[in-house]
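Structure in structure tokens, see below.
Partial complex: the chains shown occupy the same locations as in the complete assembly.
Every chain is named by a letter (A and B) in the order it is written, and numbering of its residues begins at 1.
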């Protein structure tokens, strides 16, 4: 069973670690807004072209996400491209 | 009798299963927002070109839908393209 995001959004597996590897720590105050997660599936621009993130990317995202689903017991959310702040490249 | 959506929207037959096939479960909290359903009919972009979903697709959608109709006793709703989060491909 695969989930294929539609439009300018991605599906993220949420990561709840306080201290992220590599010294990036998202302070509690910000935590409610910024979180980290792994890209599980990627949508496209309206013309079908690729978004600037790929499956497996580790990302930091902001905004207020409400589109949440549970896959095999793990929390996933849909995040709009505009709310993806950055990739974290190890 | 066929119903032909106009513009960037689709007609969905709503699916109320808690546990979706394939382990995708939409948690209660999110449930009021995200739901699953099957595409029954598809509109077009303003220039007449096709939308990126097809009849029979199983989809997850968000947003707050109010455009509801009942066809042969089954609940259907019109969903704008922008509120379709993803296709679920078995």
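Basically, contacts are C-beta pairs under 8 Å (C-beta built on N, C-alpha and C of every residue); 3 or more make two chains touch, one makes a residue touch a chain.
Keep in mind that this is a model prediction, so the values were computed, not measured.
This homomeric assembly is drawn with 2 chains in place; in total, the structure file defines 7 copies of the chain.
Following the convention adopted for this analysis, only the chains that are shown with their structure count from here on.
A turn of 50° superposes the CA atoms of subunit A on those of subunit B, with the angle given to the nearest 5.
Each chain gets a centre from the mean of its Cα atoms; for subunit A and subunit B, those two points are 23 Å apart.
Subunit B makes touch with subunit A in their complex at residues 21-27, 29-30, 33-34, 52-53, 59-60, 62, 81-82, 84-90.
The touching residues of subunit A, when paired with subunit B in their complex, are 1-7, 9, 11, 41, 43-44, 48, 66-72, 78.
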